[in-house]
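In what follows, a structure is listed as structure tokens, so that the remarks can point back to it.
Omission of a single protein chain aside, the complex is shown with its protein chains in their original locations.
For clarity, chains are labelled A and B in written order, and residue numbers in each chain start from 1.
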Amino acid sequence: MSEKKKPYDYVESPFMLTRREFVIIGGIIIALLAVPVVWLRSALVNRNYYIKARTKGLYQDDVSSKIRMSHENPAIARFYKEFAGHPLSAVSEELLHTTYVNRMNALS
Amino acid sequence: MTDSSFILKHPMQVRVFHFILAVSFLTLAVTGIILFQKPLQEAAMNTVIQIHVVAGVVMTLDALAFLFLAFDRVVMFTKRVFTFSGNDLKWFTVLGGYPQKILLHKKVEVPPMGKYNAGQKLFGIFVLVGGTLLILSGWALWTLPHIIPHGDTSMIGTIHLYVSWILILFLLVHLFLGIYMVDDFKAMFLHGRIPYEDAAEKSPLWVKNDICKIG
Partner (left out) sequence: MNVEVKTYRKGEIPGIIAIDGQNCRGCDACKRYCPTGAITGMFGATHRIDRDRCISCGQCLINCPFGAPYETVDTVEEVQAKLGDKRYTVAAIIAPAVRVAVGEPFGLPAGSLVTGKMYGAMRKAGFVIVDNNFAADLTIMEEGTEFIQRARHALFGEKAEHGGEIGPLPQFTSCCPAWVRFVETNYPSLIPHLSSAKSPQQMAGAVAKTYGAERIFKVDPEFIYTVGVMPCTAKKFEASRPEFQSACNFVKERGGASPGTPYPDVDTVLTTRDLARLLKRMKIDLAAENNAEGGTLFAEYTGAGTIFGNTGGVMEAALRTAYVVLTGNNLAKLEFEEVRGLRGVKSASIQLRDAKYGKDVTLKVAVVHDIRANIRPIVEDVLAGRSPYHFIEVMNCPGGCINGGGQPICDTGSSWIGRILPSFAWS
């Protein structure tokens, strides 16, 4: 279509916005769009903090323990002395060991 | 070529944007309500959410394209909907004269308005803010529900729900008035122009301040 045949005689004035207004309003729009993105990023990056905090708590318990190796636990020594004898003894096998079952056949 | 002269109210890119927005949003609203109510069987629900997702992607692309290709229009729209005056309050006291006109066939004095009247501005703000929230929250709920902390996902879900209800309610009014005013409807969906006299009556401030003759 050529210029002359346009079906209208008036348009919106492009000077409705000053350059200054354009930059300020445009900047606000972009900034507001960025807010949720920044928030989401931080939520995603810090998502495991509680796992790390609990992990740290247990390692802290380890460091603050007086004894840090299982075979040095005097209660364990007493248990074997008074009751089970030694690891993998007959009593141990009966009370502390188990067997497993194949459940796969039931599925197919 | 005609007796009365015309103003180009909605340029081409606005009309295309609005058309895609209308189609995708209506689809999203209908499928969204179904997803909320869960009335259908498994496969049908799956189809509904697939349509919801596709329409959401279309709406997002539409919004992004408009944001990048017509950033000036977005800024202009933002400025207009966020510019208020005492006239806007007065407009709300008579509700733009529409109820009187439609129900009682009476004409009342309406304060002079710009391109958008006070009701349209309010709707515009909700569409701008709410639409952005819906798009962002929708994408988060679709693609990241397993990674975002679950409390936050749940909050995002709540936002998605309430914002969509608000927009759907606004949309009902918008649909009614949009179709009621046939000239505006044609302008938005077909040719983009409205008669000078009509505009001068409905949007006197716009015609006075923001319009210039071409050529």
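List of remarks:
Methods note: a residue touches a chain if its C-beta (ideal position, glycine included) is under 8 Å from a C-beta of that chain, and two chains touch if they have at least 3 such contacts.
Being a predicted model, the structure only gives us computed values, none of them experimental.
The set of chain A residues touching the chain not shown comprises 44, 46-65, 67-76, 78-80, 82-84, 87-88, 92, 94-107. Listed here are the chain B residues that touch the chain not shown: 35, 38, 41-43, 45-46, 48-50, 52-53, 141-154, 157.
Criterion: only the chains that are shown with their structure count from here on.
Each chain gets a centre from the mean of its Cα atoms; for chain A and chain B, those two points are 38 Å apart.
Across the interface of their complex, chain A is touched by residues 1, 5-8, 71-72, 74-76, 78-79, 115, 132, 136, 140, 144, 147-149, 152, 191-193, 196, 209-215 of chain B. On the chain A side of its complex with chain B, the touching residues are 3, 6-13, 16-17, 21-22, 25-26, 28-29, 32-33, 36, 40, 43-44, 47.
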